[in-house]
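I have a structure I would like to understand better, so I am pasting it below and will then ask my questions one at a time.
The other protein chains are all here in position, but one chain of the complex has been omitted.
The chains carry the letters A, B and C, assigned in the order they are written, with residues numbered from 1 in each.
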Amino acid sequence: MNVGFIGLGNMGKAIATNMLRAGHQLRVWNRSPAPARELAELGAEVAANPADAARAEVLVSMLPDDTVARSVLLGQGVLEAAPSGLVHVNMATVSIGLVRELTEMHRHRGLKYLAAPVFGRPDLARAGKLNTVVAGDAASIARVEPLLLATSARVWPAGEDPARANAIKLAGNFMIACALESMGEAAALVHGYGVSAHTLLEILASGLFAAPVYQIYGSMIAAGKFEPPGFKLTLGFKDVRLALEAARAVHVPLRFGSVLNDNFLEALASGHGELDWAAVARVPLRQAGFERSA
Amino acid sequence: MNVGFIGLGNMGKAIATNMLRAGHQLRVWNRSPAPARELAELGAEVAANPADAARAEVLVSMLPDDTVARSVLLGQGVLEAAPSGLVHVNMATVSIGLVRELTEMHRHRGLKYLAAPVFGRPDLARAGKLNTVVAGDAASIARVEPLLLATSARVWPAGEDPARANAIKLAGNFMIACALESMGEAAALVHGYGVSAHTLLEILASGLFAAPVYQIYGSMIAAGKFEPPGFKLTLGFKDVRLALEAARAVHVPLRFGSVLNDNFLEALASGHGELDWAAVARVPLRQAGFERSA
Amino acid sequence: MNVGFIGLGNMGKAIATNMLRAGHQLRVWNRSPAPARELAELGAEVAANPADAARAEVLVSMLPDDTVARSVLLGQGVLEAAPSGLVHVNMATVSIGLVRELTEMHRHRGLKYLAAPVFGRPDLARAGKLNTVVAGDAASIARVEPLLLATSARVWPAGEDPARANAIKLAGNFMIACALESMGEAAALVHGYGVSAHTLLEILASGLFAAPVYQIYGSMIAAGKFEPPGFKLTLGFKDVRLALEAARAVHVPLRFGSVLNDNFLEALASGHGELDWAAVARVPLRQAGFERSA
Partner (left out) sequence: MNVGFIGLGNMGKAIATNMLRAGHQLRVWNRSPAPARELAELGAEVAANPADAARAEVLVSMLPDDTVARSVLLGQGVLEAAPSGLVHVNMATVSIGLVRELTEMHRHRGLKYLAAPVFGRPDLARAGKLNTVVAGDAASIARVEPLLLATSARVWPAGEDPARANAIKLAGNFMIACALESMGEAAALVHGYGVSAHTLLEILASGLFAAPVYQIYGSMIAAGKFEPPGFKLTLGFKDVRLALEAARAVHVPLRFGSVLNDNFLEALASGHGELDWAAVARVPLRQAGFERSA
């Protein structure tokens, strides 16, 4: 398949590599040129600019946030350059507001917009084992499914409205943040009785909570080690904010979400924005006056 | 091993059965006589009263709550009847306050008190696959470990202070309640975008959240089916309260815990106390005005 | 009127003094003898023990908390000594549970139990300007009203069920605590923009919020001066807890109440229990990382 690919950060580069290896032809673009050159060595063509990348059957984009997505996709002639019928697969986590806006702009120009956000950190991306949720026009989904399978353990279709895939992605990240906070509170509780977070989380993560979220983050919390960050607290806060905004738009109170909002702010006020977002689990220890010993 | 056993509810009967099958000699007592008779058919002796059961090397108790534990263990001559050196293994979930009181009373009479609360619902108990956390005198733990292994996938020693095992148990149940609420909020968020809880939870419980808590309760939440209850909401609320009280005693704020407290109250006010405690996950849907369609 | 009076702390002594001055005959008792001697100089008789004080037409009690009330009123023969028909006016803030228990015990012995908790700190008590809420048997209220007016700006009848007066008192103290927290959060917000709490609270307390609660506590918060305590944070927390328990008993979630619970715990964990309870307003500043400069 003839694919344009915009955005070669940690996640994007891994995904594009998997697509190349699966035999697709890629024309890639990135703001800084080094990752594009690396992919060129694996056989990709390097696009001169984002608009150039859009001259393809399928355009994949993986840009870090709403601001960059807006500037690259809407400010540099991408939609204007795209051939009619192009399927744009946006794999990034963006706001519901931007999804709605992009969906409308693509429809207007005869392009197809698919939201295909992914669950999984860079190591899963490199292993081609992401969980990819995709929503949009059913025929377009069928067309790009082989492409997505090149980088996914599983592809989960979620209906015709692209916003649905993003809602699922935001809800998933929200649940991870809830798991972090609940581990932090449980750790603070047992700390008050002389039990270490390590002891508590080892027991739970090998039984009822034997899932990657509790195992991976549980180890970080037990060790109190949040550097280097796999996913920065500032970015985690951004995703919590996106979930809260998506909920507000449909009049849904998220009470755990409000606690998360406040505890992330407290972590930021403590200067922990550059740590891994699992560091939010230290806020309950700090509120209990245990921080120094924690 | 010569074992007295008090309390043959769903959990207690399964545990006692496993101990019998492992070759231990049991003298059992229960408030209502039927379960004791069933165990007699498997070879147990039936004790005339709780004090009679306490004439043993090891006394195991599994009583439903603080009130019953207090009345049976302290009001019917059990400690007075127990031979010096007896090891009392309390496998129930009780308050930290009661643990402290019982520890002191046993010490005073030359008895050993071990707290050995378990993780696992009745089916795991029957299968002998509980996760048992045990705390108290190290030599006593060593003595009863074979007995506990008769009913446990794993036994987790947690130190010399019995309260530590209970703190871990309360923290674990607290984390389950947090998982319920987080699924409920995530389901309300995606419901606002036309996505069913089933779709959301299927995706998550097969990836990052692939753990029994999310799989078992996720199915109940997705199906909206909370009857018959595996663990009643009123009992779940009791455990949340015990965690909050244990935290309060050591000046630990639990902010998710406070949300749980309020949402359990809201569920009780809605008349849902007899449903499975997973029904607390419907509160966020109700707050968002989705209840009828949820 | 022939009055027994038990409990001569700051509040009790001021109230008893007002009653004496209004011409009533008092027989007073206090755990430590000094305050009773002071009242004797104003004409009171000193009772030998609590039971002795109860030999009167009306018994007024003003004991600091449930534990003391229980020990003095139930553990020292007071009800047994009281003549049939005695009206017991309990002016203290106690739990709803204890009110229910006392009501029943009085009824059982042919005594009348009135709950008459008061709003106002010791200076208002000395000035005879308390706001007294009274509930219980209507005829008994009519009988004791002149006595209560000796120490009250106004007496507010609240119905036949004594618990109603206590619910009103707990709700009032709860609202004060809410005002403290809201001032603390508002102060933290404007502090982030370089505005002092003093500037903010001066403006508000002279307009929309021109009420004693905001003026008195606003000055303390603006000055950051919480010593000597008028009402200790540990006692304020006790009252917040009583409100939360009263609410829980009737399945009423109090979401501001939950925040208060957690922030009081955080204040206690910071070692502020002996400060005036207005110090809870510093918790939001601390959470925002402003504590040192606040």
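Simple rule for what comes next: contacts are C-beta pairs under 8 Å (C-beta built on N, C-alpha and C of every residue); 3 or more make two chains touch, one makes a residue touch a chain.
A quick note: this is a predicted structure, and the numbers were derived from the prediction, not measured.
Here one chain is not drawn; of C:Ala188, C:Met220 or C:Leu233, the residue touching it is C:Ala188. Residues 247-248, 251-255, 258-259, 261-263, 265-266, 268-269 of subunit A touch the missing chain (whole complex, contact as defined above). In the full complex, subunit B touches the hidden chain at residues 262, 265-266, 269-271, 287-289.
Contact residues of subunit C toward the unshown chain are 96, 119-120, 131, 133, 153-154, 156, 158-159, 161, 163-164, 167-168, 170-172, 174-176, 178-179, 181-183, 185-195, 199-200, 203-204, 206-214, 243, 246-247, 249-257, 259, 262-263, 284, 287-290.
The criterion applied here is as follows: only the chains that are shown with their structure count from here on.
When chain centres are defined as mean Cα coordinates, C lies farthest from subunit A.
The central chain here, found by comparing per-chain C-alpha centres with the mean of all protein C-alpha atoms, is B.
Centre to centre, using the average C-alpha position, subunit A and subunit C are separated by 53 Å. Computed from the mean C-alpha positions, the centre of subunit B lies at a distance of 39 Å from the centre of subunit C. Residue positions of subunit A with contacts to 2 or more other chains are 262, 287-289.
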